[in-house]
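Just one protein chain is left out here, and the rest sit where they should.
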Amino acid sequence: MEKNFESCLNNNPVSIKYRKSERTLYATGLGCMGYAIWSVIRTLLQTYFRYEDIKEFFNVIAREVVQVMDPSLGEDLIRLTTILTDILIIALMVVALVVSFLLRFYVGRSACLEAVGKKKRVIYIVFAVLILLFDIFSIYGAAREFGNMANGTSTEDYLAPWMPNFLDEVAELLLSITSVIIMLEMIVNAIRVKVFRKKFKGGSVNER
Amino acid sequence: MSKMKRIGYIISGLLMILFGLFLFLFPEFGMDAITIILAVTMLFNGIKLLVHYSALARHMVGGKYILYLGIVVLDLGIMTISMSGSRSMPVFIYLFVLFIFTGVLDVLKAFEEKKNKAPLWWVRLLVGLFSVTLGILAVISCFFLKSPEGMTYLFCFALVYSGAVRFFKAFRKTAVVYIR
Partner (left out) sequence: MNGDFHYYATYCTAILAGYSHEEACDICYSAQFVDLCSRTFLSSVNGPKAAATTQLSAELVEQKTDFLGLQEITRIWASFHFLPYDLHAEKKRCSRAYRNKYRMICNSNGALLADTVNLAKDKSLQAVGIAMHITADTWAHKYFAGTPSMAINNTDNHFFEIMPEEDGYKVRPLKFSHNPGAKDDIENAVYVNSLYQTSENTVMNLGHGRAGHLPDYSFIRYKYLPAWGDYKEILKDNPSDYIHAFAQLVYAMQYLRGEHESFELNRYAWETIEPYRDEIEAILEKRQLSDSDDWKALGEKLSGCEIPDFDLEKYKEEYKKAPKEEKGYTFLGKFFLGALAQKSMVTGKIYRSGNPLAGVSIDYEKNGVGAVKDYLKLFEYSYGGNQNE
C-alpha cells in the first residue's frame, strides 16, 4: 500500500489551463447549439402570431410596386404579384432561418467535438468569427433602433406595424450580447485548445 | 407528510381553486394576469440564476452553464411580457405542457407507490392519467380555438382541477419509507 499514486494527476499549470479551455469550449458549443434552437423557436412563434400583419404588410408593398410600375394594371395581376411576393419573402426568410440555424448548430457541434478531442479542422472557427461579426452588427442595429425609438422616429412608424416592440428589442439585444460573449469565448478557447494540443500532440487532456 | 406541509397543501389548493373561479368569472383579465405572473416568475428565476452565477457558480468547475441558463430564462421572461392579448397562446401552450409533465410525474410516482405496496396507488395513477389527457386535449384545442377567452376557460378548468387534487392530497395517508 506504500505506492504513491500522485503521479496519475495532471496538475501542472499548462494542463489545468488546457482542461479549463476544453470545458469552456464544450460549454460554449452547447450554448451555441442551444441558441440556434431557441432562435428558430422564437422566430417561428413571432412569425406565427404576426402572420396576418406580415401578410397585410407584404400586400401593401406589392400593391405599391404594381402602382409604380403601371397604375392601369388589373386586380388579377396585383393579386398574382402579391402572392409571388409573399412566396418570395417567406422563402427568403425560411432560407435565412435555416442557414442561420445550420451554421450555428454546426459551429456549436464542432466546438463540442473539438473539446472532447474528436475534431481537428479549423473551418468552424472561421464560421464562428462570421457569426460574431453578424451578432455585433445586430447589436449595432438594435442600439440604433433604441435611439430611433427615443427620438420618436421608430421604424414602426414608417416601415411596418409588425416590427418588434420595445420589449422584443430588449430580448433580442440580450440574446445578441450573449451570443457575442459565447462566440468570443469559443474562438479564444478553440485557439487555446489547438495550441495546447500541438504541444501535447493531439487528443484530450482527459486521455492522459 | 408533516402537519405544516398538509396545511400548505390545503391553503395552496384553495387558492388555486379560488383563482381559477375568479378567472372564470372575469376571463378578460385572465390572459394578461397569467402572462404577467408567468413572466415575472421567469424574470425572477433568471435574475436569481445570474446572481447565483456571479456570487458562487463562477468559481465552480462547469459554472458557465448557470450563466447561460440564467440568460435564457431571463430572455424567456422578457419575451413572455411582450406577449399579451392575442399573442398569449404560447404562454398557455407552455402551461398546458407543464400540466402534461406533472401528470406524467404523477403516473411514475403511482408505479413507485405500487412497488412500495402503498394502498391507494391507483388514485394517483388516475389523477396523473387524467392530467395528461386533459393537457394533450388542451394543447390540441389551442390550435383550433384561437380565442383568448376559450383558452382562459380551459386554463381555469385545469387550475381548479389541480387545486382540488392538491386539496385532497393533504388528507391522504402517506407511506414513509424508513431507511436503516
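For reference, chains read A and B in written order, and residue numbers begin at 1 within each chain.
What we mean here is this: a contact is a pair of C-beta atoms (placed from the backbone, for glycine too) under 8 Å apart; a residue touches a chain by one contact, two chains touch by 3 or more.
Please read these numbers as outputs of a predicted model, since none were measured by experiment.
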Touch residues of chain A, complete complex, unshown partner: 1, 3, 5-6, 8-11, 16, 19-20, 23, 206
Hidden partner chain, residues of chain B it touches: 1-2, 5, 49, 52, 54-57, 59-63, 65-66, 69, 176-180
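Definition applied: only the chains that are shown with their structure count from here on.
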Chain A contact footprint on chain B (complex, rising order): 61-62, 64-65, 68, 71-72, 74-75, 78-79, 81-83, 86-87, 89-90
Of chain A, residues touching chain B in the complex: 23-24, 27-28, 30-31, 34, 38, 42, 45, 49, 165, 167-168, 170-171, 174-175, 178, 182
